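One protein chain is absent from this view; the other protein chains keep their places.
Labels for the chains are A and B, by order of writing; each one numbers its residues from 1.
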Amino acid sequence: MSHAFQFYATTLLVYLGVDVLSVWSLNLQYGMTGIYNFAWILFQSIGAYTAAVLTLGPSTANTGFQHFILGTSIPFPLPLLIAGAVAGVFSIPIGFVALRRLRADYEATVMLVISVVATLIVSNVQGMFNGTAGLSLIPEPLYTFLHVSTLSYSWLYVLFTAVVCGIVYIFVHRVTSSPLGRAMRAVRDNEAAAESLGKHVTSVRMFAFIFGNVIAGMSGALLVQFIGAWSPGAWFFVETLIILTAIIVGGTGNNGGVILGALLVPIVFNEATRYIPTSFAPAAIVDSVQWCVIGGLALAFLWFRPQGILPERRRRFPVPPEYAAMAAAGRYPPHDERGATGTPPVAVLASETES
Amino acid sequence: MTVSTLHDAPAATTGAVVPLLSVRNLRREFGGVVAVDDASFDVLPGTITSLIGPNGAGKSTAVGIIGGGIRPTKGTVQFAGEDLTGLPPYARAERGLIRTFQLSSQFSKLTVLENLLAAAPHQRGEQFRVLVFGKRLWREEQDRLLERAYELLVRFSMFEMRDEYAGNLSGGQKRLVEIMRALMANPKMVLLDEPMAGVNPTLARAIEGYLLDLAAEGVTLLLVEHELDVVERLSDNVVVMAQGRTIATGSMTELRENEEVVRAYLEG
Partner (left out) sequence: MLLANVVVPSIGFGIVTASILALAAVGFTLQFGVTNILNLAFGDVMTASAFVGYYVNQAGGDIAESILAAAVFGAVASWALNRCVFTPFVRRGTKLFGMVIVTLSVGTIVQNVLLGAFGADFFTFQGGLSTQYHVAGMTFSTLQLVIIAIGVVAMALLQLLLSRTKLGKAMRATSANPALARVSGISTDRVVDVAWLLSGAMCGLAGIVLVLNTTTFESTTGSSFLVVVIAAAMLGGVGRPAGAMVASVVIGVAMEVAATFITPTFKEVIAFGVLILVLLLRPQGLFGQASSVREVAA
């Protein structure tokens, strides 16, 4: 494999890892809990900026052409973790405003507005994160320490990304396959019923929001420490649409399905259109074609297959053998015999038709 | 029990049972409309009480207030000796007061079994700090819940349907899931808003049987119900509402003789 191809491959793989974290995080919120987080990109961005200002060193360095807050050099892997935590912390006031009992499209619109406002503020307040120009020269973690070639470093970063994905997956899986995951889906399916059965709906939603955004923040840190730069152009509110489309295509609510979506949508479609020969059309066309494809994909799947390629799995539970036998024989468990007043035979109810 | 108007309900006298639920002077307005005007009644523990009245009498609103989903303009709700005013629905559920809904409220994309599992309150497995350390900390609790769920499923003859998505069930089956879910929560009292509405007669009879079983096991029930013969068969006590007010209480026989009640039904 040529060096050029390897660089391309490592970039793609790191992006894939970041996108996998992204789809898991938004899936926790949207797919599992029904939170319409149209401000998702904002949280990835918070993570990216946090990691940047924690590793860039003082803003006066490099002739001070960048103006930003903080500016320290915190050792690996702390910036990643802190980035996640900061994104989580920001989730609290934003969640407080946006996660009130609003109808779905309202909530989405509010989130969208918040995302846009944030872009506006960051772009215009120069001293915060260097405004529209953004931050650059963000150092890659442990690069000088490791003394390897840039290519070998890239592969190491791929490995690092994979490890982060693996660890995050453990937590994500623990949540989604647990009673908490079930409570989240119950809240998604019917808030009022969930609450009437004792679920703290607001807490459940807040948890999903925070947990998802922590992962989003970490994905941002992971990305920014690889590509070295971050600016408002990277996080316009429509970027959330890419991840959302990936989830819709791959399979809402299905952790494996969304990985497929992360593979297909950001990677395949965006990379595929990159090879439209530039003699054919100017550079702006490529960009616009990519967005049109994303929009078209979302529409197509919402029309033909809203549940996605790999829909949410049906969860089954093991049955102790004595129950299976009893149910088959149509008999109740012994200690229930006293209560069986006037209850009709099993057959009538088991074959219940629409009344 | 004697026929009486409940605006000045007597305090519990010596030897009398303390009510599990005590509703006093409830009032609720929506815009300009007064849905509930001055409703007061008691429900004794271990009994089945029916709330009846013509359309628009405010029965569903009253149940909504008791369940916590609707905030009253005035009045109090006391449950198991505690004032529930201001408590949201989940807090009431945690105290053993469960409400079911008139329209289907199942968790459609969860299986029937999952619907039941989700209904149990206070699960350790729902706390993140427990989850983080792995399945073994909540597996035992889940196994116990599974056992209880399986028992209920067999008892209500829904065992074969346990892995069906609740959204795919027929209306009657959804109603059964609703009742089973209420039971998973180990309630002291269940509020049922027209549990037999839209259900075929055979299933309605079956549900009657289940409700009687529940009362026999000590669960207190408050039903909103239209079918007066069902009310007569099931209820230990009947409360009549008309135009937002509680106008009488007693047994069906007594109420049939009550002029005010008869007039209310005729005038609607």
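To be clear about the criterion, a residue touches a chain if its C-beta (ideal position, glycine included) is under 8 Å from a C-beta of that chain, and two chains touch if they have at least 3 such contacts.
Note that the coordinates shown come from a computational prediction; the quantities given were computed from them, not determined experimentally.
The chain not shown here makes contact, within the complete complex, with A. From the options A:L78, A:L102, A:L137 or A:V268, the residue with contact to the chain not on display is A:L102. In the complete complex, the hidden chain is touched by one of A:L12, A:I92, A:V117 or A:V163, namely A:V117. Looking at A:I82, A:I294 or A:L310, the residue that reaches the missing chain in the full complex is A:I294. Remark: the residues of subunit A touching the chain excluded from display are 36, 38, 97-98, 100, 102-106, 108-110, 112-114, 116-117, 120-121, 123-124, 238, 241, 244-245, 248, 281-282, 284-285, 287-289, 291-292, 294-296, 298-299, 302-303, 306.
Everything below uses one rule, namely that only the chains that are shown with their structure count from here on.
Residue ranges on subunit B touching subunit A, taken from their complex, read 67-69, 88-90, 93-94, 98-101, 105-111, 113-115, 117-119, 121-128, 131-132, 134-135, 138, 141-142, 146-147, 150-151, 153-161, 163, 165, 170-173, 176, 181-182, 185, 198-200, 202-203, 205-206, 208-210, 212-213, 216-217. Chain contact summary for the complex, subunit A toward subunit B: residues 171, 174-175, 177-180, 182-183, 185-186, 188-190, 192-201, 207, 211, 253, 312, 314-317, 319-320, 323, 326-327, 330, 332-333, 336, 339-344, 346, 348-350, 352-355.
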